[in-house]
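The chains shown are only part of the set, and none of them has been moved.
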Amino acid sequence: LQFRDGARAVHTIDLNCDMGESFGPYRIGADADVVPFITSANLGCGFHGGDPRVMRESVALCKAHGVAIGAHPGFPDRLGFGRRTLGVTPEEVRDMVTYQVGALTAFAEVAGVKLRHVKPHGALYMMALEDDALASAIAESVAALDRRLAIFTTAGTAMHRAASHAGLRAVSEFFADRPMTSSGWRMFGWKLEEVGASVEAIAQRATRAVTEGKVRTLEGDDRAVEVETICVHSDTPGAAEIVRAVRTALETAGVRVGSPPIQT
Amino acid sequence: LQFRDGARAVHTIDLNCDMGESFGPYRIGADADVVPFITSANLGCGFHGGDPRVMRESVALCKAHGVAIGAHPGFPDRLGFGRRTLGVTPEEVRDMVTYQVGALTAFAEVAGVKLRHVKPHGALYMMALEDDALASAIAESVAALDRRLAIFTTAGTAMHRAASHAGLRAVSEFFADRPMTSSGWRMFGWKLEEVGASVEAIAQRATRAVTEGKVRTLEGDDRAVEVETICVHSDTPGAAEIVRAVRTALETAGVRVGSPPIQT
């Protein structure tokens, strides 16, 4: 799936987006604008974002565009949008993942589509990169539900290892709209201009990550990255333009864009 | 399944209990005491009561006792315990049922058991007895998930009709711990002494409802009832004693106690 040996290989790269995070009267994210260009969607499950109606509508939106549907479970902290660390036990994480993935699965089933992956949200995503116990809790709860579900996470992390250990496909993620530092992704307090001076620059950076396996850090060095799926957040300013540009740049570079194959 | 023609027929009556409604640090209901005597449990799904951990533990408790598991979806009103009417649309009800049943289904799947029925909770239960649109929303959302799921509700109501219309088995419910009036069940503001002067009297009343199809109202008249499942709420004072007495009285009267057959 990777492009370590140059751009001639025609592999498949997934384009994913965190979306379906509106709630009640509150709209967030450019979901409808982004969905034509992505191949996988990570949908809020009602804890940090999303609600039952939003989940049904988001599943329908993805189905209409042939986009693979995944769960995006987060902490029960709507006020903080699941972006604040929470002192949870692995058991609490296991249960909150089971609950949220189950709820979204029901909407997928009613719509006649299959859930394809799980991507932890926000602080849960970040904590699981480094905490083996939390990462295992996530992987095991997902595996107990369906071993064909993939886990979207960063390569080389506790979450990536735990997914593999649980027999799940771990899909290595690159963030098109977040800056990289020498110590890893800057997920909070970033500015889009730190990622690229223009939409085109952002798209070229993502494409280079795929074709060369490298990304420039804020400190100015190149850092190796593994990329199987590229993320753009639907609430990043200009999300739809970025996704479209990334897709165009990838395809121009001869990279096939599509959702990850289903594990058998 | 009914006993209209006298006590000689040996039919099967289900004993159900609303439980799994604890939340976080808060314990409610005598779940562990009640579960040895019941044959079906309606488990809170995290909106009016219950939380992910409680759901997992409740499923395990039911599995250990061979008790059939059902979902007990309610309004998103934990403060009011789902007992306050809420001005919802049928679409909102459909989505909130899908969400809650889906979440509980995940815990059942992880535990290796099958969800068997759905019983709406509190104000949602009561509103669906009379509101055809809400009742249809519940029935259709359940049928879309799994047509083998039964609906527990009162006979002769909008909910009973909607379940049948959606192709679902409607299981007629009798409340062992709630008084009957000439205008129907008194679900709020009741006293246990209105139901019976003793646990034995409560048990005899439930048994008569099964064997004779009749219950005495607070006004003193007999009212015909259809009974396929008998409910005791786990937070009724003395719930375990009541359930045990009802079961003993039923079995003494030659009534077989067991969970409803699965629809094929």
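Which chain is which? They are A and B, in the order written, and residues in each are numbered from 1.
Simple rule for what comes next: contacts are C-beta pairs under 8 Å (C-beta built on N, C-alpha and C of every residue); 3 or more make two chains touch, one makes a residue touch a chain.
Predicted, not measured: the structure shown is a model, and the values here were computed from it.
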How many copies make up the whole complex, given 2 shown?
4
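By our rule, only the chains that are shown with their structure count from here on.
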Mapping subunit A onto subunit B via their CA atoms needs a rotation, nearest 5 degrees, of 180
Subunit B residues touching subunit A - in the complex, by the definition given at the top
46, 51-53, 55-56, 91-92, 95-96, 98-107, 109-110, 141, 144-145
